[in-house]
Each structure stands twice: as C-alpha cells, then as structure tokens.
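Apart from one protein chain that is not included, each protein chain of the complex appears where it belongs.
Coming up: chain A.
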Amino acid sequence: MSTTAETVPQGLGRRRMRVDGWRWTGRIFLAFMLLYTAVPMIWMLITSIKSGFAAMQFPPQWWPDEPTLASYEKLLDPQNSVGQDFLRFFWNSLFVSTVTTILSVIVAVPAAYAFSRFSFPGRNFLFFAVLLRNMFPAVIFLVPLFILMRLLGLMNTHGSLILTYLTFGLPLAIWLLKGFYDNIPVQLEQAARIDGATRFQAFILIVMPLSTPGIIATAIYSFIGAWNEYIYAYTFLTKNDQLTLPVGIQRFFSENTTDFPGLMAASFMMSVPVVVLFLVLQRYFVRALTEGAVKH
C-alpha cells in the first residue's frame, strides 16, 4: 500500500524513465541475440574463404590474409571428383525434396479441407491420430521401416525417402492447412453451392484459390523438412551416388576431417536454397505456422 502511495505523486518524469529503462533492456537484449545468431554464420562464411592452412592458425585470422574462393570452386567443379559428388548430392536432395513437396500438397489439401469442414464420425480421433504422429521420433520407426523398405525392395532408392518424408511431413502440413481453411468463410462455398456448383467444384474453384498462401507455406515447409532430413537418408541409403546433401556431406567429411574451409563452404551452399526460399516467402511461412496456434 505504502509503495503505491509513494509512486503516484512522483508523476510522469519517473514513469518515462522507467519505460526507457525497459526499452534499453530490450535493445541490449536484441543486440545480444543478434550476436548469438549471426556470429556462427559469419564465422562459417569467413572460414569458407580461407585456405586450409589459414584456417588452422592459432590465434585465428579474424579476416583471412588471402581470401580465396578455392573451396567453392572445388565443390562446384564437375571435373573434380569432390565437385562431382557434391553436385550429385545436391541434385538428389533437390529431386527428393521436390517430389515430396508435390505429393504432400496433393495428399494434405483434401485431408485438411475435410478436417476443417466436414463433421464425419471419428473426425476428431483421426485428426489427433494424425497430429500424434508428429510426436514420435524417427528412431522409433527406423527399424521396422528399414525392414519394410527391404521387403518392398525400396532400399537404396529415393522412393524409400519420398514415402517416409511424405508421412512425417503430412501431420504438420494438414495442421497448417486446416488453420487456413478454418479462416475461409463457409458462406463463400454456400453461395457457390446455391449457384449450382457441386461440393467438389466449390472446393476447387472457390476454396483452392483462396488458400493459395496456405498451400505455398505448406509447400515451403515440406521442402525445407525434406531438404534438411538426415536420419532416414543416413539409414536407408548406402550407395554413394544416391546420397542426399546432409548425409553426403557427413560421409565426405568423415574422410577429410581437417578440410574445414571445404566443410564450411559445403554447409553454406547446403543452406542457401532453403534460406533463400524462406526469405522470399517469409510472409506465408510465418503466417501459416502460427495460424493454427493463434486465434485472430
């Protein structure tokens, strides 16, 4: 009680100072977070333009004496065996991620629509069953899937990866898209139905175009997930020419443990597609992620 009595008469000056205090705390904190986030990435870039010798210095060269793009040239040169491998891994990753993305959009769109609009018996059960999948780690499914893939003759094929990525990407895709459909007014479809459209036509002609942002976001999500996936690729693929980037890079650098500039250059190039994709389509991505959890 006594504290309120004391603070009230002190007036505006005191309060403004306190608000400024919070603002400065915020700024300092943001600067700290920026350092935490950016320093590792900057160090990756600086290391990637060093020579192997320059990277192995103590104390380190904060900026390389002789910056060189040799690591990038090596990785991107199809004549060189390293470059050949890297470009093949890159292509494999691109292929697997693209096919996974297309398939998961095709499968997730109708499912999410149904979960959002229809009230068939078992709807809630199925929806939560789908969501629960999200909870289980890859490792639980690894041994049986390993056997299943052998049974189906899919070992060492990209098919095995696409099939598994599809299932682990679906729950999230369905959840994201359902959030979008929930926010599209049903009245639009009703109007279309009254005008004589079938339910399917209403879905294709009215709902689909409106949910394009959601579909784009889901697609980016699937793509990034598939691009970055490691465990299944690590277990299902053994042949060198089949590997995707994360596994390929790991295999390669467990043999060349000291080529840190090469490793950093490879890490950088592996990150470029997803970061660019993300930066360009950021708006959709952030909105989709939060659509399901936050109600407007």
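As a convention for this text, contacts are C-beta pairs under 8 Å (C-beta built on N, C-alpha and C of every residue); 3 or more make two chains touch, one makes a residue touch a chain; residues count from 1.
The rule is simple: contacts and distances are computed from a predicted model.
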Chain not displayed: protein name in its UniProt record ("RsbT co-antagonist protein RsbR", "Serine/threonine protein kinase", "Nitrate reductase" or "Sugar ABC transporter permease"): "Sugar ABC transporter permease"
Residue touching the undisplayed chain, where the options are A:Pro67, A:Pro110 or A:Gly153: A:Pro110
Per the touch definition above, residue among A:Ser51, A:Thr98, A:Gln201 or A:Ser271 touching the missing chain: A:Ser271
Chain not shown, touching residues in chain A: 4, 8, 18-19, 22-23, 26-27, 29-30, 33-34, 36-41, 43-44, 47, 55-60, 106-108, 110-111, 113-115, 117-122, 126, 128-148, 163-164, 166-167, 170, 174, 182, 186, 190, 193-194, 199, 224, 227-228, 230-231, 235, 245-246, 249-250, 253, 260, 263-264, 267-268, 270-271, 274-275, 278-279, 282, 286, 289-290, 293-296
